[in-house]
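Let me give you the structure first, and then I'll get to my questions.
All protein chains of the complex are present and in place, except for one that has been dropped.
By letter and in written order, the chains are A and B; residue numbering begins at 1 in each of them.
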Amino acid sequence: MERRAGIASLVVMMWLTMAGVAGAHHVLGRPAYSLNEDSNTPPSMQAEVQAGDYFVTYMAFPAFPRPGKPGRISLYVRRIDDGTPFQGKVAFKVRNSSWLSWLGIGNESHKLGLRPPDDNVFRQGFLFEKAGDYIITAEFEAGDEPYVIDFPLRIGEPPPVGPIGIAVGALVIVLLAVNIVQRRRSMTGKIRGAHEGKGKA
Amino acid sequence: MERRTVLKALIAGAAAAALAPTTVRAARFRPTLRYLRPPGALAEKDFLARCINCGQCGEACPNRCIKYFGLENGLGSIDTPYIIPREKGCILCMKCGEVCPTGAIGRIAREAEAILDGVKMGHARVDESLCLSYQGKTCGVCYRACPLPDIAITVGRLEQPHVTDKCVGCGLCERSCIQMPQAIRVIPDRG
Partner (left out) sequence: MTGQRHKPFFLWRHLNRLRWVSLSIVFAMLVVLPFLHVYQTYVAAHAYDLLSPPEKRIYDVMEALTQPFVSDPAEDLDAVKGNTWSGTFWGLKLSDPLAALGQMAAGRTLYWPFLVTALLPVAFTALFGRFFCGWICPATFIYELNSNFASWLRWAGFKPGNRHFDKRIKYAVLALGVIGSAVTGSVLVAAVYPPAIIGREIYYVIALGGFSAGMVFFLATLLFDLLVARRGFCRYLCPGGALYSLLGRYRVVRIRRIVENCNDCAKCNAICEFGLDPLRDGFGQECNNCSACIAVCPRDALTFTIRPTDTAAQGPGHLGWQYRREVEAPGGQEAREEEAA
């Protein structure tokens, strides 16, 4: 959905009148490109976490990876106090994150790889054959402290409607159908129902 | 998409709580949210007291950068507006403040001076160990994305960006950064 919302706002041109003030190549309120495949910047999903002494940034590229297509995780680990990037190795693991796995079924993790930094960034490729929700775990050891960080990863299109959506959709259809088909009966039904209810109360 | 995960997150939380006593492993960290409030928003505490969750700011936003919290940020901020700058920055059109009925988002004129005075969503910070320009690969995309160029951000040799104190934290630079992960990011200032 976000993507569709995104395609929309590709070239938001606000206040053309401001152009004179802003100069040659900038406008106050320059277009904000959206998170989708057509963006001029690499579309990627991002997550951040402060873990102990470190500030960790995770990105998955592309933002909407598909089954059978390769993708890449970029992980950046930096000390919070002095900002120096972490230079050790990071192990990447993956496990399923479906409903079943919350019950402990099929949630064993598989190793993706062990990566050294490349220009301060740990890059791990991936290729999933099956669509679904996964959890990427990044593990590293710094200052004798183990760090284990979970990040979500969605492969393929998410189901178009979630459980709430299905419930709402079904309810709307039932309500409309009953009310349209049984329009006349509803009045007498209410009256009869109220009388019955009174008898009981 | 994010909202659909609310239920799942609840269940996951319950499951984690149930499992907690048995797990003796190292602490697992989960992603946190770095979010901005819409431009002109009051300091966080006052903002929460003022916002009535009517959703008009999002409906007024021509850039659709304003989203709404579910339960992921606690019950107190449920249905309040937020912006994730990496996904979509604020274009400083100031329409949300105009439409806000409670003044939770203040009214600020659509002028550079008023915006510089009134908007303080955060402050952009460049990570020099990531920034391409600082690695010798001339880039300058953030400077070109900035709605207040030469005021909020200046460039030096090799288009190396320098953020000034005037930065209002709209997040357009962070959105535009071509490095992965982004080398410039807005540190929120929610007061």
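Convention: a residue touches a chain if its C-beta (ideal position, glycine included) is under 8 Å from a C-beta of that chain, and two chains touch if they have at least 3 such contacts.
Owing to the predicted nature of the structure, the values given are computational and were not obtained by experimental measurement.
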- line: Considering the complete complex, of A:80, A:127 or A:167, the missing chain is touched by A:167
- prompt: Which residue among B:28, B:45, B:137 or B:166 touches the omitted chain?
  reply: B:45
- line: Of the candidates B:70, B:118 or B:140, the residue in contact with the absent chain is B:70
- prompt: On chain B, what residues meet the omitted chain?
  reply: 1-4, 6-7, 45-46, 48-56, 58-64, 67-68, 70-71, 75-79, 95, 99, 101-103
Message: Touching the absent chain: which residues on chain A qualify?
response: 1-2, 4-5, 7-14, 31, 38, 162, 164-165, 167-168, 171, 174-176, 178-179, 182, 185-187, 189-197, 200-201
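Throughout what follows, only the chains that are shown with their structure count from here on.
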- prompt: Centre to centre, by mean C-alpha position, how many angstrom separate chain A and chain B?
  reply: 16
Query: Can you list the residues on chain A that touch chain B in the complex?
result: 1-2, 5-6, 8-9, 12, 14-15, 18, 21-23, 25-35, 41-42, 44, 46-51, 56-59, 61, 74, 76, 78, 83-85, 99, 102, 119-121, 145-152, 158, 162-165
Query: chain A touches which residues of chain B in the complex?
result: 1, 4, 7-8, 11-12, 15, 25-32, 34, 62-65, 86-93, 110, 112, 115, 127, 129-130, 135, 141, 144-150, 172, 175-178, 180-182
